[in-house]
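Removed: one protein chain of the complex. Kept in place: all other protein chains.
Each chain gets a letter, A, B and C, in the order it is written, and its residues are counted from 1.
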Amino acid sequence: MLEQLRDHAHTIVAKRHVGKLIAICRRLLSEPAEANSFAVARNVVREIEALDATSLPHFFDVLAKEFNPSPDDVLEAALRYKEDTNAQNLVHLMRVAEPQRQELFRRINRAPDGTRTLVRLRRRLLESKSDQRRWAAVEADLFHLFSSWFSPGFLEMRTVNWNSQAHVLEQVIQHEAVHAIDGWDDLRRRLQPDRRCFAFFHPQLAGTPLIFVEVALLAEMPSEIAPLLDKRAVVGAEKSFKVAVFYSISNCEPGLRGVSLGNFLIKRVAQALQDEMPQIKKFCTLSPIPTLRRWLVDAANGGDWFGMPTQMQRRCEAHVATLQNSFGDQLEGLGQAERVSALGKAEAASLSALAAAYLIYSARKENGDPVARFHLDNGARLERINVHANLAATGIKQSAGTMVNYLYDLDKVEDQRKSFVAGKVVFARGVVKDL
Amino acid sequence: MLEQLRDHAHTIVAKRHVGKLIAICRRLLSEPAEANSFAVARNVVREIEALDATSLPHFFDVLAKEFNPSPDDVLEAALRYKEDTNAQNLVHLMRVAEPQRQELFRRINRAPDGTRTLVRLRRRLLESKSDQRRWAAVEADLFHLFSSWFSPGFLEMRTVNWNSQAHVLEQVIQHEAVHAIDGWDDLRRRLQPDRRCFAFFHPQLAGTPLIFVEVALLAEMPSEIAPLLDKRAVVGAEKSFKVAVFYSISNCEPGLRGVSLGNFLIKRVAQALQDEMPQIKKFCTLSPIPTLRRWLVDAANGGDWFGMPTQMQRRCEAHVATLQNSFGDQLEGLGQAERVSALGKAEAASLSALAAAYLIYSARKENGDPVARFHLDNGARLERINVHANLAATGIKQSAGTMVNYLYDLDKVEDQRKSFVAGKVVFARGVVKDL
Amino acid sequence: MLEQLRDHAHTIVAKRHVGKLIAICRRLLSEPAEANSFAVARNVVREIEALDATSLPHFFDVLAKEFNPSPDDVLEAALRYKEDTNAQNLVHLMRVAEPQRQELFRRINRAPDGTRTLVRLRRRLLESKSDQRRWAAVEADLFHLFSSWFSPGFLEMRTVNWNSQAHVLEQVIQHEAVHAIDGWDDLRRRLQPDRRCFAFFHPQLAGTPLIFVEVALLAEMPSEIAPLLDKRAVVGAEKSFKVAVFYSISNCEPGLRGVSLGNFLIKRVAQALQDEMPQIKKFCTLSPIPTLRRWLVDAANGGDWFGMPTQMQRRCEAHVATLQNSFGDQLEGLGQAERVSALGKAEAASLSALAAAYLIYSARKENGDPVARFHLDNGARLERINVHANLAATGIKQSAGTMVNYLYDLDKVEDQRKSFVAGKVVFARGVVKDL
Partner (left out) sequence: MLEQLRDHAHTIVAKRHVGKLIAICRRLLSEPAEANSFAVARNVVREIEALDATSLPHFFDVLAKEFNPSPDDVLEAALRYKEDTNAQNLVHLMRVAEPQRQELFRRINRAPDGTRTLVRLRRRLLESKSDQRRWAAVEADLFHLFSSWFSPGFLEMRTVNWNSQAHVLEQVIQHEAVHAIDGWDDLRRRLQPDRRCFAFFHPQLAGTPLIFVEVALLAEMPSEIAPLLDKRAVVGAEKSFKVAVFYSISNCEPGLRGVSLGNFLIKRVAQALQDEMPQIKKFCTLSPIPTLRRWLVDAANGGDWFGMPTQMQRRCEAHVATLQNSFGDQLEGLGQAERVSALGKAEAASLSALAAAYLIYSARKENGDPVARFHLDNGARLERINVHANLAATGIKQSAGTMVNYLYDLDKVEDQRKSFVAGKVVFARGVVKDL
């Protein structure tokens, strides 16, 4: 009873706070466009930063409900434009159809730290546990603006190494999402001359990497992840470098979700490395298949075959049966590192074949493997399946220990992208053989 | 005859070139948004840079005619949004109403030098002698994007001084539009400790100032421009500085016309100077009234009184008569430095009164004095009219030798802006007395 | 037997290596002074770096024996100078009296990394376990040159903080000699806004701090070290800062031993902090008395009284007796943290009095407490003795848990220095009371 009352009081306070904030937002918008409304914008920034978990949903609600175009104005402008598609009518249409929210966000962006505040705002929106669908237009507006503001043309690529500022390195440690970095010593090994790290920075978010990629320079394309992550691994000599392996790519800023950064970063890094070391001829990844084990377990229960041709599906079913002999009907053994590492030759071949089939047929579907979709959409080729490649906890749990090399052939990425977009996955002959 | 044939051939070649360029633009647009279409974008940049004077209008024509939203799609989306203003319908509306041109420009902006190319493209559009009205939508799209990309939050303010790079100084010499800089010696004087220069830079246009302002630090508010521009003037001592005078502000980039930069720059500079030298209490300008002489001549012929109250108009007419005694019926003497400098007390008072009335009543009108409109809209106060303030050629010809001090009282600018927007010019008591 | 043979062979190889190196050194010296002997100098640098532990003493031997001035030439020049002290004779004298070694080192210094090599060379000399006396002239020459090259005018003071390069921070962790830094987390706490770290850098040894000092900003002069070193201590607010405490100063480069850096650093830091935060009025240290326990134990056995007046010595003997009641005849309890922390009031007063007497009387002697000598010679005042100030292992073992605040009163340091040089220790009235 008391608690309910307290909640109720909270809500009232929160709504009042939001009401006040919205009033300042309106004031900011009411300034003629050329105005210098720094002071007001700074005020809005301060108030947004002060929103607590209770107030935030109210703020999003008001943002979503108000600041929208007027349906009548839009309809009238659309009719006029339909009647005569001249420039005046078009410009008028654009003006009335654009939500005022966008102009609001643009003006907030003029304040010091405005960009940072808006990126954080979108992060909080995306992280909110409430039903976000009702805020979809708010989210779309922020995304629309970020795509423009974080255009690769405005980003700076920097090498991250032992000469970098400690607070940048700290963020790399914190945000590495693929192969966790175990403290400063581990990081230090990953910044030795045979490992590289590159990140994108934005002038308005100085000192904060947006995304980074880790690269290993090796003599040949790797089939296992453990040697790459070994803190005590001997540092390779520059003259032995033949292959650059992108073994980890991590976003640091959840508020930029969906804004294309990774593909631009990979291409820029590949270019930079080729300029520095012409002897490096091959650029590839060593990537997980994070949805593989789940798919196999489903498949063992007659799951989704992603529209494979019947013959292919039959062969896959046979491979699943082989695995069931080893790992149990529910393939429960696939989740245990010892059992995967003890895998016989025939079972390994089956696992490899299934992974290949899964990647090739699922990658074209929205619910296919996300890592495969990212690289193939980027123009990479599916080069090789590696069984036993990662027996660490996550590797086993998600990918059944299997990893893939995606190959970036810089001369062909554009054509291969097009093939993928047109519905065709490009893969190496070796992968076919696996099938 | 031959010439006509040659022109015709030219046109055919130009159209072919544009046709090819448009094809690449379409290809760039056809890439899914996440694609890394660097290579294509770079290609587009190269081809745009290669457009000659014959091809350019064709390119603008195609840009203006194609890449527009479909009227039917827009109408259908507007109807759906009218029916139900949910987020999905809104997002859909925004998508179909936005010209594809904007997405095209955003993608061009991803290429190295993309921003520079687009800024130059708008400059060429604005400088074109053809009828620009038919390209209004193209121009509007570029302006819309630039307003976002050149947000003050993304600009860097830098001090320009004798430690600056020579190529930056060279651009300052070249673009000073108010009081021409007569070579490096003149510039050097303007960068001594009692003069300051500040400029905005954009990360993507490194090394190119976008706009700069020149400031004089003085013991009191100046009433004449010549001492400020004197190359051999003795450098003032820091302890004597009480007033900071913005005596010149110039844009360097015609392609950014209309994008608000100057007002933000002035405010940032005032803040920076106050932080550095707290003893400076007054920030003002010494500005021309570039439309004054023309208005006086018109007024002498019964011109525009900008809706003055009748009594005021009567007094102004009396002042005009006083001037006509001195300068002739057509006020032709107003355009001669010797005659203006020999002005008697009564005539000077009349000139001052007329300038004050003109500024106060015209500033609220679109066709009013542009400099006055800029500063008053910025929140400045009309502080003082100075007769005999600038007897140099342009000063006489445009402003009849008269100049104005606009005062920036940092604590009041916000309120004064509002007054101006609400239709009220704020001016000092001294100016009233002039009337 | 075999081992002897092997050693012998080693020696032969080493001597040959040194012989070759000395030949290149002679070649470097034989070039006329203006010559560009880069190639030769670089060669010498490479060979010196390649000297192993066996060769090094041979190299020092030859350096010490050869490259000396000729006694006959010196004598002859001295006689001529005695006869007539004109400039020519003086210049001649200087030329023949200076060991050629110095010119050799100056030329080595022209090579890239020459400075680094010579600093390392002196470090190895000082660390050598052989009898160094025979290399005293070599050592003196290097010291003489370093005093010139590492003149404070040539050093750059930089703030070390979380924005510093990781490899600089790593060296701070590694070289902190007073209060060991326990990993990156500990360091991070020491770089929060209420802690500061400043270091000297030399352009030729970029990226390598030479010496650094750690400062705590506090509300009052501290009497215990533990709260300053607590990793989890709450960060103090800037407005509470009244006192800056130099709580640790560490050299990073043993090859520069004896070159004055610390006193210059402390003065520069004090100046920088005062410029930044005028509210800080007090600069002091919290320093160990590393020789105190040893002296007390000696005193208990009738040791060195540093020429105290008889009355003072009597009182000290009484205090020692008081301590012996508590800690045993040999004062063995002074080395145990629990017993020191359980000290009664009377014993604490005795310990404090003895520490004061020891510092005041020993500081003027060469074998007195080195930390006291450093700060007093720097012009600091002996401000307060703190019993129970450091109960950590080293603190107990060396200083019997006692620490001192030395006060840097920037207006008085020059005068107090002079007093100290003249044989007078300046101390606060509170310290007298302790006695």
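In the analysis below, a residue touches a chain if its C-beta (ideal position, glycine included) is under 8 Å from a C-beta of that chain, and two chains touch if they have at least 3 such contacts.
Everything quoted here is computed from the prediction, not taken from an experiment.
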Quick one: which shown chains sit in contact with the chain that's not drawn?
B, C
Just to verify: which one of C:Ala9, C:Ala53, C:Val91 or C:Ala219 makes contact with the chain not shown?
C:Val91
Touching the hidden chain, out of C:Pro57, C:Gly114, C:Gly335 or C:Gly401, is C:Gly114
One chain is left out of this view; which of C:Leu29, C:Val74 or C:Ala233 touches it in the full complex?
C:Val74
Given that one chain is not shown, which residue among C:Lys15, C:Lys267, C:Lys282 or C:Arg339 touches it?
C:Lys267
Just one of C:Pro203, C:Pro278 or C:Gly302 touches the chain that is missing; which is it?
C:Pro203
Against the hidden chain, chain C presents residues 31-36, 38-40, 64, 68-69, 71-72, 74-75, 77-79, 81-82, 85, 87-88, 90-91, 93-94, 97-99, 106, 109-112, 114-115, 133-137, 140, 144-145, 147-149, 151-154, 156, 203-204, 260, 263-264, 266-267, 377-379, 413-414, 417, 421
For chain B, which residues touch the unseen chain?
162-167, 169-170, 183-184, 188, 207
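Keep this in mind: only the chains that are shown with their structure count from here on.
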Remaining chains grouped by touching, chain A not included:
B | C
In terms of CA centroid distance, which chain is the most far removed from chain C?
B
From the C-alpha centre of chain A to that of chain C, how far is it in Å?
52
Report the inter-chain centroid distance for chain B and chain C in whole angstrom, where each centroid is the mean of the CA atoms.
62
Measuring centre to centre with CA averages, how many angstrom lie between chain A and chain B?
41
Pull out every residue in chain C that's touching 2 or more other chains.
none
